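Of the protein chains in this complex, one is absent; all others appear in place.
Letters A and B name the chains as they come in the text, with residue numbers starting at 1 for each one.
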Amino acid sequence: MKNEVLPTETIQEFSKGLVSKNSGNQNFGDVMVVGGGVSGIQASLDLATAGFKVYLIEKGASIGGHMAQLDKTFPTNDCSM
Amino acid sequence: MTFTEVDQVEGEQGDFKIRLKTKPRYIIEEKCTGCSTCTEYCPVQYPDAFNQDISGNKAVHVYFSQAIPLVAYIDESCLYLKDKKCDICRGICKTGAIDFNQTVQKTDINVGAIILSYGIEPFDPGVKDEYGYGRLQNVVTSMDYERLLSSTGPYEGQVRRTSDREHPKKIAWIQCVGSRRVTEGDNSYCSGVCCTYTQKQVILTKDHYQDAECTIFHNDIRSFGKDFERYYQRAEAYDGVRFIRSYASIEKENPENNSVVIRYSTFDDGVKEEEFDMVVLSVGLNPPADSRMLADKFGIELNAHGFNKEIHSNPVKTSKPGVFVSGAFQGPTDIPESVFTASGAGSQCGELLDYRRGNLSRERIYPPETDVSQEEPRIGVFVCHCGANISSVVDVPSTVEYALTLPNVVYAKEQLFSCATNSAQEITELAKEKGLNRVVLGACSPRTLEPLFRDTLREAGLNQYYLDMANIREHCSWVHSKQKEDATKKAQDIIRMSVARAAWLEPLQEFDLPVNKTALVVGGGIGGMTCALSIAAQGHEVQLLEKEKDLGGIARRLDTTIEGMDVQKHLNDLITKVYQNPRIHVSHEATITDVSGYVGSFVTTVETEGQIKKIKHGASVLATGATEYEPEEYLYKENDAVYTHLELGEEIAKKEEKVVNAETLVMIQCVGSRDEKRNYCSRVCCSHAVKNAIKLKKINPDMNIYILFRDMRTYGLREDYYREAADMDVKFIRYEPEEKPQVEAVEEGGRSILRVTLPDPVLGYGLELDADVVSLAAAVIPSETTTKIAGQFKVTLSPDEFFKEAHVKLKPVEFAADGVFLCGTAHYPKHIQETINQAYGAAGRALTLLSHDTVVASGSVCVVNEYDCVSCGACITACTYGAIEFKETPKGKKAWVNPVLCKGDGVCNAKCPTDAIVLKHFTDEEIFGQIDAAVTDEEIRKQMDAAFEDA
Partner (left out) sequence: MCSGRVDLEFIFRSFAKGQDGVFIGGCKLDECNYTTHGNYDALANTYIAKRLLKHIGINPKRLRTEFMSGADGHLLAEYTDNFSGEIRELGPLGTSEGLSRGELKIKLESARKLIPYLRLVERERLRVPEKTKKAYTSFFESYETKNLFDKIVSDKLAISQILLLLKDKALSTSDIAQNLDLNPSDVSKHMNTSSRQGLIKYDTNSNCYALA
């Protein structure tokens, strides 16, 4: 895993978020986020942390979007993972 | 939910009924562990989409090694799916995760709000023959080049040409591919990110290959973002890097070596042709291809480019209530903006759905923790096969045997996948059954799964810090796949070290800090008010501080935005809403005199209109804004026909005759920006100039307007206005910073005029403009209170003295100090829409804190042993978080760590002359244990004996 905080946090926070996913009425949620790129992930994490049940919908095989394909990011040359 | 698309949407805000369509992955997600064994055995080679089809992959594979979920999928190239020919993977998979019978699933869900984060698609240069993409082998897109640079890319971080797999030496980048062009198939707007990502690629290329020659063909370098200017300078400073301002066209391919010939022209040399080993097309950002269809589905309006049609006063909104947009679906944006607009969209959903917050979430309940600190260590070791990831290299059974011989180990077992739900349960049960009080997992990196296993320990009633992860995958099996015996030995070494550390582990408490539900917002401009309103709309009290008598900030001086939004109307609406909101308490003429406390419980002392107020709050938002630089050049203040752009805008709004009836008006850009003193671009001035020019031309079409610029930085959709101004015959003339324009006041024909002279690189001789009015693009500078407030809240400033965010990309509205957020121009100059976006973003992030009753602070923090402390203060100077201070104790003044502020980096530990300060979970004993166990005594003896016998 790379040096960035994103994936770890994602997993950590998702493991929290998943809790809310499993509860209550099966298919009743608060917010649907469409698109699992960096923006969609951030929106989902924020909402889940703030007490909402979120559906994150991604048409591809993995979340991460185009940012996952980038090598580094400007202007700090931080790794994009 | 991956592989899922929205099929149908019905209903309205608060109650949307949505039908989702999930395509088959042919893998049962719950069973797949991402071990990739199936990929190894799959016979089909297929271009890898993640690597831009440059390298191959298999029909069944994980999208990329850090994919989330880390689950394989089977694509259309699969032989079984085509004609049921092969099902090797089904036989190989140990968890039985492969299921060829999956079909499209429809799911109905019900939600209250929707956020669309469709993002962008890179422009496809293949649609236009002139770019040569697909036709010429050594022409790649910038996205391809990203993958080439990446260590997980097609050549493992080596840049190679497609034609001969050689490293290219001469590389050219062509900017604005698909952007800033009005030709069919291209986009008229500026994609905003390509200039800087190209610089990044240049820097990385030079890092890879020192002797690479990089040439960038551009038309304006748009380094308008925070720290972008310095980044540009950094790229430009390399030897062998050329930035050439010229349109460039791809002429032909040299048939001998497949190199690419580019034709371009410069003022000095005229038209030239030059050969490059590789050409990178800096492609722009397109809206998603099916954005029209999506828009229809959700009932939202789009603009002419196919992005969401912006509502200027709130760019996160769409034309459909309850549907919000974030990220690049607003228009081309970079990563930080995508992140804070996401938080902003989140905040607006929160406003809408506050009444049902928390109803659907459920607290996890753990068994009570047993105190085992007085017991002898009883360590359980679990060694994971990770499918075949570990076990194909490391001999797992013998490693388990070995673990059992180690001191304090009472139990050891192998597991196929320790991270699988049933394995975690097994660990929990065995811990109880065998009375384990510490657990060592020989598996993967703690970065990935430590949280999961900590959870497992809690389920077993153990303190979660009684876990140590021995990374025998990334640190062992993955890197030593060909040295099986040595790898097994190394795995045993790593586990032995972990066991040694585990014996020293102590139970640590994460503590809950209460969160005061009030927010403090510093600054009553558009940013501060927007943020305050959004927080208040989610049920929280907000204390809003404004240093002036009135709310409004610098926006009070703006008439409209370039897009035509009525700023004053919006501002008055905001101000009314703020005063009418019973939860928002405004303090005018407010000065902060003291700030104490930390995340969740700050106390801020404020002097306001002669009174002293003590405000208790859980979160702080700093929105102190920016101000205009007062130019010392170009006769400003000396001649009353010289204005700043802000002043000019005010005069235009008033229809001041001197301005609107001017015959000739000259605008000079970059006044006080992009120079030695302020090495940054003020971002807004180019659009500001274009806006004023268009307005003036509309009032007085005969006016001669000249804009003297260095680079026109009308990024994003603002490019269209730049074009509009040029079409209205506004003249744009470029100047070089070494030869700035000169302004002198002269009397001619009884008329006093301002004579502006500058050398014109196009004409080659000096240009003289006689102007009635000169307007200066004065720099945007941080407001004077910024430094003081930064000190009070213990937050840091960037080199340009704007606030410095915690992380440029991932935490753009937060400070490193927990519980303190930022938004607006105090962060960096920005347009009103950007400020609004960021203000909602800050509100969204603040809500993730305020919506909880408590925040959890890590147990791995420093603590001082007062007996050993000699009060030298070495730790205090080492700590940049200000977490350590002196406290009076019965034994005198001693260092004391505020555990809430400590981030656990442990730098102080290495400074303490008496070892009095200790980072918990990484104590000297724990690490010494590990160091000492790295080599067994027996080994040392053997090696030494051998060595000294020889000697």
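The working rule: contacts are C-beta pairs under 8 Å (C-beta built on N, C-alpha and C of every residue); 3 or more make two chains touch, one makes a residue touch a chain.
Treat the numbers as computed from the prediction; the structure is a model and nothing was measured.
Chemist: Kindly state which of the options B:237, B:404 or B:479 is in contact with the chain not pictured.
Modeler: For the chain that is not drawn, the touching residue is B:479.
Chemist: Which residue, B:154, B:322, B:524 or B:906, contacts the hidden chain when the whole complex is considered?
Modeler: B:906
Chemist: Provide the residue numbers of subunit B that touch the chain removed from this figure.
Modeler: 150-151, 156-157, 479, 796, 816, 872, 874, 877-881, 903-907, 909-915, 919, 922, 924, 927-928, 931-932, 934-935, 939-940, 943-944, 946-948, 950-951
One rule holds for everything that comes next: only the chains that are shown with their structure count from here on.
Chemist: Under the stated contact criterion, what part of subunit A meets subunit B in this complex?
Modeler: Going through subunit A, the ones touching subunit B are 1-2, 4-8, 10-12, 14-15, 19-20, 22-25, 27-43, 46-47, 49-53, 55-78, 80-81.
Chemist: Could you pull out which subunit B residues touch subunit A in their complex?
Modeler: Residues in contact with subunit A: 1-6, 16, 18, 20, 25, 50, 52, 62-64, 66-69, 71, 73, 107-120, 122, 143, 146-147, 149-151, 153, 196-197, 199-200, 203-204, 225-228, 230-231, 326-329, 335, 338-339, 341-343, 345-347, 349-350, 353, 356-362, 364, 445, 447-449, 451-452, 455, 474, 807-810, 844-845, 847-848, 851-852.
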